[in-house]
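Taken from a larger complex, these chains appear in their original positions, while the remainder are omitted.
Going by the order they are written in, the chains are A and B; count residues from 1 in each one.
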Amino acid sequence: MAGKKIRLAELVVLVQGELVGDPELLISGVADFDSAGEGEITFVADLKRGARLDECKGSAIIVPLAVTEISGSAIRVKNPYLAVARIHALFVEEPFVATGVDARAVVGDDCHIPAEVAISPLVFIGNRVHLGQRVTLHPGVVVYDDAVIGDDVVLYANVTIGRGCRIGNRVIIHSGAVIGSDGFGYATDGNGHHLKRPQVGVVQIDDDVEIGANTCIDRATFGRTWVKRGTKIDNLVQLGHNVVIGEDALLVAQVGMAGSTTTGNNVVIGGQVGLGGHIHLGDRVMIAAKSGVHNNLEPGSIVAGIPAIPHKNWLRASAAYAKLPDMVREMRELKKKVAELSRAMTPGRDDSPGNDA
Amino acid sequence: MAGKKIRLAELVVLVQGELVGDPELLISGVADFDSAGEGEITFVADLKRGARLDECKGSAIIVPLAVTEISGSAIRVKNPYLAVARIHALFVEEPFVATGVDARAVVGDDCHIPAEVAISPLVFIGNRVHLGQRVTLHPGVVVYDDAVIGDDVVLYANVTIGRGCRIGNRVIIHSGAVIGSDGFGYATDGNGHHLKRPQVGVVQIDDDVEIGANTCIDRATFGRTWVKRGTKIDNLVQLGHNVVIGEDALLVAQVGMAGSTTTGNNVVIGGQVGLGGHIHLGDRVMIAAKSGVHNNLEPGSIVAGIPAIPHKNWLRASAAYAKLPDMVREMRELKKKVAELSRAMTPGRDDSPGNDA
């Protein structure tokens, strides 16, 4: 990373942007708007957020196409976030350094471990484990028997991969995540005792998935719990047995999904959302943070609330909720007024003894 | 597991079911409906779920008593889930293999460790720890000083058992769970600084409890936090100091219970439920997922919502919630109509200048 210098013109090509200013400018890194300095490129995603371009101390800036008045060097792009992600990745990427298997790691029998790996001290690898090329296992990682790990996988400290689980290529799993714990499955007998149902399936994580710290993904009762290509899962998420998450999904922190629930591709599930078991979310479903979903959702649905309803409706319902005390009062007044009108319409009746309608 | 073959008649006896077909049929394993093949037994819990018996490729099937038209071999039972749990357990159970204490484990002073245990490499056991017979400690497990672990306990990778905590017999604790972290207890001084209250109690886990991955159970301030016999706790659950959970409870993932809350037996608490401190749930209370409970609940209560109300009422209230925007509109119209009626009833008055009631 240190010392890497790239011409602005090259970065423009990388992000398919439009160059403003000096193509020969040498860029040495990426920084955020407030801290960018000499030689660094920074970005503004949205001028409305209040950044003032003339306050930028960096040498170049990535801006949305809409920005036209630029004094220094810049790259104009459709999606600044995407451009900065690509450029930043270029600067921070480091060549894989194969350190092999540290002598203080513990490795079982009949494993397949290429020469090009980096296995830290205090790692535990069971029997018949298959590791791909350039796998990095940090200290405290435990890989159980018969697990299969793809190429270029990084498992951070204290990650657990359960017996027989399969991890694809370029998967990143953060510290403390548990892949392949038993599903929560019991049968209750006549005395109210819960008998454990054996959980003999596995977890399969496909290519390019990232999984957050202390997230738990349970193994299937039978078959597999499955997270498909490109999906990104935040910290402290819970996926029950036999859950299937489609491709390119985003699951924000502390989401919980009960057993056998499945999703299409490109779903976005907000933080702390809970999903019941045995339901299906169609492609591109979006669920607002803290919602509770108990039913299937059509592709493209945008929902919120407990239980979840269409998001537009929820916005109005929750606004009305805050005014419920007023509504209760108005209802009381209205009832009174109607009763008065009613009495006024039926002369004499309102004077009858004992009438308190 | 491999190679085990059991006569269908024996399985019938095990589950106290009714035999249909060939008692001598040899069964070699259990599978789910879609993947069951030659020699395997499978099950349908409920014909309404759409399984069609004639599509079954397994050699035998477990069905509810209600099913009478069966072409092949089968076991008819009252509770198929229970039967399959019993039969499956029979097939997957393996004899305990005592591997002793691995040389790469770390064991403190004055511990009691029977010969018949399986202590993995990279396990840490403190001083004066007492292990029961046939205890299995997976890599990364940390058992602090003075802890007591019962017979036939399995602690998966990276589980922590805090100082002085007591774990019963046949307890299973999944990876990353933390038993005996300090309770969240502070006293706030006049400057708003929070002074830590020492947490000197322990956690006691009774027989046949199962605890999910990355679940946290805090030690008591004084005395004990206590999970009683047969209770099953899912992943990422939080139990505060001095919580007491009765027997045979089910706590689904991401439940949180504040300090000193207690429950009777056979409670069922849905995913992501939050419970306030110092309350009591009676026997057989059921709480719907995502609810928030702040008050004591009578035995047998079934509740939902934040704050929780009777479940039946919640179903109707939440349905009404979705229609609140309509209700607001109707209320407005009704007010208008009543005002009109009112004006009509008091002739002359509605023509007064400035009257807009």
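One rule holds in what follows: contacts are C-beta pairs under 8 Å (C-beta built on N, C-alpha and C of every residue); 3 or more make two chains touch, one makes a residue touch a chain.
Remember, it's a predicted structure, so these values are computed and weren't measured experimentally.
**Student:** Because only 2 copies sit in place here, please give the count for the whole complex.
**Tutor:** 3
Throughout what follows, only the chains that are shown with their structure count from here on.
**Student:** Considering chain A as a copy of chain B, what rotation angle in degrees (nearest 5) results from a C-alpha superposition of the former onto the latter?
**Tutor:** Superposing chain A on chain B takes a rotation of 120 degrees, nearest 5.
**Student:** Give the list of chain A residues in touch with chain B in this complex.
**Tutor:** It comes out as residues 106, 122, 124, 140, 142, 144, 158, 160, 162, 176, 178, 181-182, 184, 186-189, 192-198, 200, 214, 216, 218, 221-223, 236, 238, 240, 254, 256, 258, 272, 274, 276, 292, 305-307, 309, 313, 316-317, 320-321, 323-324, 327, 330-331, 334, 337-338, 341, 344-345.
**Student:** Given the complex with chain A, which residues does chain B contribute to the contact?
**Tutor:** Listed in rising order, the residues of chain B that touch chain A are 30-32, 35, 79, 81-82, 84-86, 88-89, 91-92, 104, 120-122, 138-140, 156-158, 172, 174-176, 210, 212-214, 230, 232, 234-236, 248, 250, 252-254, 265-266, 271-272, 289-290, 305-306, 318, 321-325, 327-328, 331, 334-335, 338, 341-342, 345.
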